[in-house]
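Every protein chain but one is kept in place in this view of the complex.
Chain lettering (A and B) follows the sequence in which the chains are written, and residue indices restart at 1 in each chain.
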Amino acid sequence: MKPLLDSLIARFGITDPGLTLGVYATGMVVFCAIVLMGFVAPAAGIISFIERRIAARMQSRVGPNRVGPQGVIQWVADGLKCLLKEDLIPTEADHLLFRIAPYLVFIGMFGAFVVIPFGSSLVIADLDVGLFYLLGITSLVSVGLIMAGWASNNKWSLLGGMRAAAQIVSYEIPAGLSLLTVILFAGTMSVQGVIRSQGWAPHTWLMFQNPFLFASYFIFFTAALAEGNRTPFDIPEAESELVAGYNTEYSGMRFALFFLAEWANLYIIGAVSAAVFMGGWQLPPGVPDAVRPVAELLLFLGKSSIGVFLAIWVRWTFPRLRVDQMMEVCWKYLIPISFANVVGTAVWMVFLPKGQLPASAASFVMVALAAFLVVLFVRRVRMNLRESDMPIHLNPFV
Amino acid sequence: MTPEEIHSLLAETFPDDVLAWDPSAKDPFVVIRPDGTPGVMRFLKEDPRTAFDFLDNLSGVDLGERLCVVYHLFSFAHRHRFVVKVEARRDDPRVPTAALIWRGARWFEREAYDLIGIQFVGHPDLRRIMLPDDWEGHPLRKDYVYPTHYAGIDNRREYD
Partner (left out) sequence: MAEIKTEEMVLNMGPHHPSTHGVLRFILKTDGEIVHECLPDVGYLHRSIEKIGELMTFQGFVPYTDRVDYVASMNSNLAYCTAVEKLAGIEVPRRAEFLRILVCELNRISSHLIAVGALAMDVGAVTPFPYALRERERINDLLEEVCGARLTYNYIWIGGVSFDATPGWLDKILHFVETFENIIPEFNRLISGNKIFVERLRDVAIVPREMAIDYSLSGPNLRASGVDWDLRRDEPYSIYPELEFDVPLGHGECGTVGDSYDRFIVRVREMEQSCRILRQCIAKFPHDQPDFRAKVKTVKPPPGEVFVRTEAPRGEQGYYLISDGTAKASRVRIRTGSFTAMAIIEEIAVGCMIADVIAIIASLDVVAPEIDR
């Protein structure tokens, strides 16, 4: 990249050091944006395809399997279709806001990818205030949604936009407080710093360090689902009630942008929870250095897929909460519990300092507890399968 | 109570309103005077011996010379049934409403008004229910002429 920028500077004969720095900076930014777009857009598309397949298998049907082998280029076909559709803007709609809204949503989501570390040196910008920046940039999404709801000049879209506003703004608080417990414990707001404060083994992950952080993980996951308008919190885009809520009047690529943002947001939920709570890209020490970056990347992608799968699973199992129930869950349950988590973590840190025996023993106990819960879950699943007596098709490539 | 007993109870309570009684039909029915409808119906609903709290069906019927409203009543307390008919003149079909007695009658009467054209006097919200609000005519009448136009659009087909 640097030689290319150097040749550019020589061509235009730029000697001013400030300007040179500007060219370097702009060049790097453009390059990073292109690389990131090259990851985010296909990732969103692939996640949309995976979601449809998983949803279908959960509903005892097959899902898209025609376009390409096993339907793997379905998302390309959908994207092309959206590009080719007529771009319809209702006459009475507020044209400027109508056009801006999808971009704001997209920027809010895309900006969050900047701080997500895919490896020990694979991060666009390891900001010192990484987690704080994350919370801030994702708030742009709510601005975009309200704009979309208002600009559509449609009462149902307005309702969807209002609901979205209330929901996203409310659920910022539990999400932020859960991340606050992490920041307290790790001592830094930078995402790479949080990952480096963990290790590769489960008992070093932040999730298992103390019960308050364990609870924080689930609260963060729930609040992130609500931020991303995923069921059970998908009232703003409730299909059977509002057609598509704030999306109703959008068609073609603008519509696709909203959904791109939603699927990419799904990845962010998985990625942030994996990075911050589950050790991120930390590898065991025995991996050779040549392979290290790729291995870290794959491990991180794998861990974030767990979060993505959980979100998809939850979406296709649960009904949606009503607006007042959703607000009640946030304000009456999640926020007091997250405050308790913050205080509890602080108290824990005072009485059981890191590095000493009681704290490490506690983390082993937490891991054992989590493993026990997983075992209970597996047993329950097997009991369900036995009782329903139905043929089970585990082959995903039906 | 058997239908005969209910009829004799009605005949002694409302002697002027009971016009006819047909015990030989598969569902024996009584015909009452239109003006007496609210009194008779309220009696049938509230008197503890009859206690007809369930309006099973309210039909509008075009009998040719007259229009008729047929009420099928049922009582959950006594598990007995009864049929009441009210006949109205064809040119001015007005029958007092039963919607204030059984709330289920509201929509039944709206439908009878819409399709047969019987005006239910005292109904809280008598407007068309199935057909558009600007429809002309009452289709279930025997002398209904199928309209050739709707909202200015000709709906007759041309056959070559």
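Methods note: a contact is a pair of C-beta atoms (placed from the backbone, for glycine too) under 8 Å apart; a residue touches a chain by one contact, two chains touch by 3 or more.
Values in this document were obtained by computation on a predicted structure and should not be read as measured data.
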Contact residue for the chain not shown (choose from A:Thr15, A:Ser60 or A:Thr91): A:Ser60
Which residue of B:Met1, B:Leu19 or B:Leu140 touches the chain not shown here: B:Leu140
Contact footprint on chain A, counting only the chain that is left out: 55, 58-61, 155-156, 159, 231-232, 234-235, 238-241, 243, 316-325, 384, 387-390
Residues belonging to chain B that touch the chain removed from view: 25-27, 53-57, 59, 61-62, 70, 72, 76, 79, 83, 102-108, 111, 115, 128-132, 139-140
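Going forward, only the chains that are shown with their structure count from here on.
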Approximate Å spacing (C-alpha centroids) for the pair chain A, chain B: 63
